[in-house]
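The structure follows.
All protein chains but one are shown at their positions in the complex.
Take a look at subunit A:
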Amino acid sequence: FSKMKVKVLSRNPDDYVRETKYDIQRVPRNYDPSLHPFEVNREYARALNATKLERVFAKPFLASLDGHRDGVNCMAKHSTNLSSLLSGSCDGELKIWNLTKRECVRTLQAHEGFVRGIVVRFCGTSFFTVGDDKTIKQWKMQSPGYGEEEEPLNTILGKTVFTGLDHHRREGVFATCGQQVDIWDEQRSSPVRSFTWGVDSFSSVRFNPVETELLASCASDRSIVLYDMREATPLKKVVMTMRSNTLCWNPMEAYYFTCANEDYSLYTYDMRNLEQPVVVHMDHVSAVLDVDFSPTGKEFVSASFDKTIRIFPKDGGHSREVYHTKRMQHVICIKWSADNKYILSGSDEMNIRLWKANASEKLGVVSYCAEKAANYNQKLKEKYQHHPQVKRIARHRHLPKNIYHQAKELRVMREARRRKEKNVRKHSKPGSVPVVTEREKHVVTVVK
């Protein structure tokens, strides 16, 4: 028989195991700082590389859900199931998608005309839709069995067109808006309470997810009206310079909501003080159509008529990320998935797109080492974010040419207005021209 050479690792435990249990553990490293010099420089180089790699791996687009035959008008997240999405289009069609397989699971003709609002009940077994045919319909979440036709569980006929819908988080109550804001009980076929404030039409209504008795709605007279479900009259309203399209409550802060306005920016208000917005978020170059908060409450995403999606920090005036594609036309509705990882956008060319919320994140199960390295890199980037080279690379984003030029134009216009104001103040009696901050400029009045 032949001799076989076997190479084996041989380590002497005396080298790395302590002698007695009363000794301290041996550490095979020397933490003496003189042996590891240039800490700042080495970490700075690592931070720079980390930012560069972040930009290289930033590929946020995941998939496009194809199937609608007209522009996607509204979307709804399933309240208990992460992989379900409901979407309604401008021809009255409603589709339910499976996001893991990225295919349509169920289609039904919900309304004649636009589907204006969809919302899933908190239990997840049924959902409500409103449409241009003045009806509110409740459907079962379960697909109909073999041979059965798609029939709504319940249909309520209204007198006027409904333009928005939202459901209470705990009770069997939902709210619609159209010519007035109505609160409905699921068992009744007429509204429990109707709120009016001399406004012709409301565009959207939303329940506060934390303080669940509060509502807010956007009205066509450029105002946002706040209601308490338990009271008979609206609470108060704030009138702005331009109309808001939709609004969204912060799921982690009880009193904050953000509205998407026609004057290319979004405003975050504190419900308790509507005199001026807390933050003005400016970066879009056309009307902002929809907004949705991240479930962590730290960021929100906005969809705009200029074919881009932007992610803003909750307290930041400028976006931290912008998503755009050649094929994506005007983005009508947007949702941030409930596990904080994905963004879903529905746009005018009948597609729903799935994006990553964090563009360079590695999805799926990540190994322990990879996660550690990712955390370390993230922390380094945060530490050195003020250094000019790191800042430049981290902030760099590509924009389509027309949006780039439009943004430049807007910048020049704003700069000109600012300069004019400054000059007027400089050349008039001190104190005669008051300083109006950017926040105060956009609120006209608050009415109680």
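As a working rule, a residue touches a chain if its C-beta (ideal position, glycine included) is under 8 Å from a C-beta of that chain, and two chains touch if they have at least 3 such contacts; residues count from 1.
The rule is simple: contacts and distances are computed from a predicted model.
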Absent chain [UniProt protein name; select from "rRNA biogenesis protein RRP36", "Mitochondrial import receptor subunit TOM40-1", "GPI mannosyltransferase 1" or "UTP14C small subunit processome component"]: "UTP14C small subunit processome component"
Touching the absent chain when the full complex is considered, from A:V17, A:V40, A:L153 or A:M413: A:V40
Residue of A:Q378, A:S428 or A:T445 in touch with the missing chain, whole complex considered: A:Q378
Touching the absent chain when the full complex is considered, from A:T160, A:Q389, A:S428 or A:T445: A:Q389
Which residue of A:Q109, A:T125 or A:S428 touches the chain not shown here: A:Q109
Absent-chain contact - pick from A:D132, A:E213, A:D270 or A:D348: A:D348
Contacts of subunit A with the absent chain, listed as residue ranges: 31, 33, 36, 39-40, 42-44, 46, 51-53, 55-56, 69-71, 80, 82, 109, 112, 169, 209-210, 251-254, 283, 295-298, 312-313, 315-322, 327, 329, 338-341, 348-350, 364-365, 372, 375-376, 378-380, 383-384, 386-389, 391-393, 395-399, 401-402, 404, 407, 418, 422, 438
